[in-house]
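Got a structure for you, questions after.
Note that one protein chain is taken out, while the other chains of the complex remain in position.
Order as written gives the chain letters A, B and C; numbering starts at 1 within each chain.
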Amino acid sequence: MNIHFSPEDEAFRREAAQWLTDNLGGRFAALRFRGGPGDEHRFIDERKAWECHLASGGWTCIGWAPEHGGRGASIAQQVIFAEEYARAGGPGRIGHIGEGLAGPTIAAFGSPAQKARYLPGIVSGKELWCQGYSEPGAGSDLAAVKTRATQDADGHWRISGQKVWTSLAHIANWCFVLARTDPTSHGHHGLGFFLVPMAQDSVTVRPIRQITGSSEFNEVFFDDARASDLLGAPGDGWKIALALLGFERGVSTLGQQMLFRTELDEIIRIARDNGAARQADIRSRIAEAWMGLTVMRANALRMLSEDAGADEQRAALVYKLHWASWHRNLGKLAMDVLGEAAELCPGEENAPYALTRLQSLFLFSRADTIYGGSNQIQRNLIAERGLGMPKEARGR
Amino acid sequence: MNIHFSPEDEAFRREAAQWLTDNLGGRFAALRFRGGPGDEHRFIDERKAWECHLASGGWTCIGWAPEHGGRGASIAQQVIFAEEYARAGGPGRIGHIGEGLAGPTIAAFGSPAQKARYLPGIVSGKELWCQGYSEPGAGSDLAAVKTRATQDADGHWRISGQKVWTSLAHIANWCFVLARTDPTSHGHHGLGFFLVPMAQDSVTVRPIRQITGSSEFNEVFFDDARASDLLGAPGDGWKIALALLGFERGVSTLGQQMLFRTELDEIIRIARDNGAARQADIRSRIAEAWMGLTVMRANALRMLSEDAGADEQRAALVYKLHWASWHRNLGKLAMDVLGEAAELCPGEENAPYALTRLQSLFLFSRADTIYGGSNQIQRNLIAERGLGMPKEARGR
Amino acid sequence: MHFSLSDEQKMIRDSVNALLAAQSDSAAVRGAMASDSGIDHALWSALSQEMCCCAIAIPEAYGGLGLGQVELAIVEEEIGRHVACVPFHATASLAVNALLLAGSDTQKQRWLPGIAGGDTIATLAGAHFARQHGTGSARWQRDGDGYRLDGHFPLVSHAHIADLIIVAAGSETGTALFAVPAGTAGLSAQKRATMDQTRAQGALTLNAVWLPESARLAQGTADVLENILSRAVIALAAEELGVAEAALQMAVAYTGERRQFGREIASFQAIKHRAADMMLKCELARSAVYYAACVADASNVDDRNSAGALHDAASLAKAYVSEAAFFNAGSAIQLMGGVGFTWEYDAHLYFKRAQSGSALLGSPALHRARIANSLLGAEEFAA
Partner (left out) sequence: MHFSLSDEQKMIRDSVNALLAAQSDSAAVRGAMASDSGIDHALWSALSQEMCCCAIAIPEAYGGLGLGQVELAIVEEEIGRHVACVPFHATASLAVNALLLAGSDTQKQRWLPGIAGGDTIATLAGAHFARQHGTGSARWQRDGDGYRLDGHFPLVSHAHIADLIIVAAGSETGTALFAVPAGTAGLSAQKRATMDQTRAQGALTLNAVWLPESARLAQGTADVLENILSRAVIALAAEELGVAEAALQMAVAYTGERRQFGREIASFQAIKHRAADMMLKCELARSAVYYAACVADASNVDDRNSAGALHDAASLAKAYVSEAAFFNAGSAIQLMGGVGFTWEYDAHLYFKRAQSGSALLGSPALHRARIANSLLGAEEFAA
């Protein structure tokens, strides 16, 4: 057991860091540290250009197999790239749903033709994806999907229904949609996994305004929209959706942690400047935040370890609950370090609602414990999968 | 609204305080501050004598109606007596189950003959009671009672079954027992409320040794034991048991709070002496403990207010959850103030397991959040009764 | 022992609640918080002029109702419950208590009737405890037969619309309080954009403000300021109690309607138990607020012991209720799931109000430290 990277990996780290330093300047300089959670709706055109530029340097999809256009990078290298990307201030990746979710799923379940059709656009950074899972009235309950898919006379699938909490829907080229192929089915059965082009009149995107005043999420309405492909067979939707969750092994969390560290650093700097660092309560909570972040990284390295086994899967199971709760607490710590000044927004007088980075952290992090499986859902999963406790009873 | 007692009440306070000062000396001096939770098994004979002495002064059952032998004291006076009793170091009342639970229930549901038979013994302090509710495998689930009551040829009821967590069973003269009169019944139906003499061969008491090494609780085995009376009719048991819970309006908690205050005072004194009071964490937690206790008293006064209405019933509903959690946290605070010295027990070398008052508080308070309705059960009650949320589903 | 609302007090509660329910619904709040002033003028007129709410704690001799801190708390609680956009706490608690505790009879005669009648919006600048960090400040000095004040406060409750600003300022010789009418030369107040839009704040600058002798409040010492703050803290805690209650009700109502996994989500124990914890916090918060208000009404602030009891009770209320309101408002978002953090639903209004209430007039940690100093003595302690 050790927590160190090999010399080869460290060389890879230097290479990645150098490329990022060299390329995150000039027209991309304004993007540094932007477009992360709570800021995802900003700098869209610039971040699209950056995604293509990243691809031109060979830094998209690095963990993908070479035959799919990737570098076949090891987990350790992917971890390193995520860390260096975040350290360099690389902007929120606008292509991450394609690279992390849609692509690996298509690579695993798609036909050769489907792979050829969709994967290159992801690798090149030119085609962006969004995810159509959640529905109104079924936030955390995927099995309650009501969106319908019907086959028209010439065999094309048509999608009708509503999805919600869809990030980047307004700029995505494609959406992967879980829809019911068998209208008589219930629960996990009778679902299909569809690839749907967003550029059609029968797809409508409506932004959802959030607590921050900004809109990172959308509602997406499908009104007899055409799917370009069905992945697998009708009825395979649930199996594919579950597999997809497994593709995200959590490498990107190492990048997320680097962002967390810059947030904590900013909080520490403010506390030193305004005197909060002399207060016992703040000192203890800053120490606690540092502890939580340090153990978060250790836990991530454990779950991504090259020899990961059952032990390390347990580490993965608790990861979301930990980081989400930690980050939410960090937001409150930021406000308490600021004291009364936490109230002051950047705008003067009656400016439209605009927030500082830490205010945005404070408010947006309330969503961290809700999306992607709320803390309640996470605890159910941990108890049932991690500890073998009985499943929750479903109502009728 | 005010939080003050009337001049008449304050005069009553002086009278009670004076009597207690005058009488808690001499042969009773050793009893001061003894026999409370975690110490209930100590000084039994002396506390029996004290109970009779208290009765001779007219200080038992003061809230009972005069026709039942009480003083008809107001709630405010009962609060005052509880506070002064505790302040004077009055020992844990060995007759409290008779005075607070059995007596009021018999007064409400008993026939004239039953009242005449049982109430005087409680008022005089000569007859002690214990409570036969909980059963193994049904700790918080009264409806799962399995103890059976059958009527023999000459009409006497006979009790068979096992009760558990019964305080004072080894010294009580009587036990009130919830038992199933209808063997085919389930849940709340078919239960009877029986009065059972403990002095018979077919009743066996076995002490349960606890985390503290001492035994405050017992198991009680009824093997075709004779009940001397049935309160109400067969099948009234559930109704009577519920009513009984309502008789304990919580007056005694004001006395309990005085004990809590002496515990907090001792902790503060140690913290000042050993330097813990200079540590930020300890300072904050002592402040928190003081806050919790002060708000506990305010909350108790609210729920016992003379004009109590719906608002004050809400206060009563959360009371147990608050004090139990607060007291448990106080136990941990006591240990943390002591630091390493928390480990040191009074005995030298290989003495039998004996604890200091604060160690006993620390360990025994872990039971506070379990007995009398665990924190989980309390939260169910608050949500269901206080907030009208749906009931928990029973299994089959 | 009558530690419950009297019939008169219930009447006050019910009528304020009825007014706010009718006039301060979600649409009204959203209108007011986006307006130039940040307050709901019609609602303010109704509260201050028609219902005389600002007159509550003002003695009858000064045109008030001669009631006390308990009645003030009752109104504050309802304001919090409806996240109403009005300068009530600034006027009826901060400024009124400053004038009552520090003003001479003449000064009270000059200012209190206008406040009682609802014609004067007032506030207090420098409402900070000594240990607070990151606040502004002002300095005073003698200047001819009057005083000169200079300073800046980045955040003063409703300063931009106040007709009267009581300013707490320091100097080598100690703290003093001054009554500064809006429009005084050198005084400028500007609305600030704030995270909580329902509690409007102004930045206040004093640039060589000259004031006559009569502007200096007769008893404006640091001790008196501490007494003023303790009372203001209790009123703020009462407002936060209303926030805590409303958040609980919102969460219970939503989870009772919303179905997931084939059940009302209110039937899940995780939801029920969180709601139970929220209710516990509400009830204890209520006990804390009204206990502290009773202590304030009974306190004689000239008596050191009595003032000490007031400070302890006030800090208890602020620390306990700030955390309760924040817990409950945050929990409401959590229990409501996705919609909980949308702009469209009201949960975020309560969450932001809970946060600003917690940050103003001293954090829970500051008030806990104040209690610790009272219990254990103020000591330097080891890092």
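Of note:
Keep in mind that, in the parts below, a contact is a pair of C-beta atoms (placed from the backbone, for glycine too) under 8 Å apart; a residue touches a chain by one contact, two chains touch by 3 or more.
Everything quoted here is computed from the prediction, not taken from an experiment.
Screening A:112, A:183, A:352 or A:390 for touch with the missing chain picks out A:390.
Considering the complete assembly, subunit C touches the hidden chain via residues 131, 268-270, 273, 369, 372-373, 378-383. Although one chain is hidden here, its contacts on subunit B can still be listed: residues 134, 137-141, 144, 164-165, 208-211, 213, 274-276, 279-283, 332, 335-336, 338-351, 353-355, 359, 362-363, 366-367, 369-371, 374-376, 379, 392, 394-396. Take subunit A: the residues that touch the chain left off the picture are 1-6, 9, 75-76, 79, 268, 271-272, 277-280, 283-284, 286-288, 290-291, 294-296, 298-299, 301-302, 304-309, 311-312, 314-315, 317-318, 321-322, 376, 378-380, 382-384, 386-390, 392-393.
Basically, only the chains that are shown with their structure count from here on.
In terms of their C-alpha centroids, the spacing between subunit A and subunit B amounts to 53 Å. The distance from the centre of subunit B to the centre of subunit C, with each centre set as the mean of the Cα atoms, comes to 41 Å. Multi-chain contact residues of subunit C (touching two or more other chains): 264, 267, 271, 365, 368-369, 381.
Multi-chain contact residues of subunit A (touching two or more other chains): 280-281, 283.
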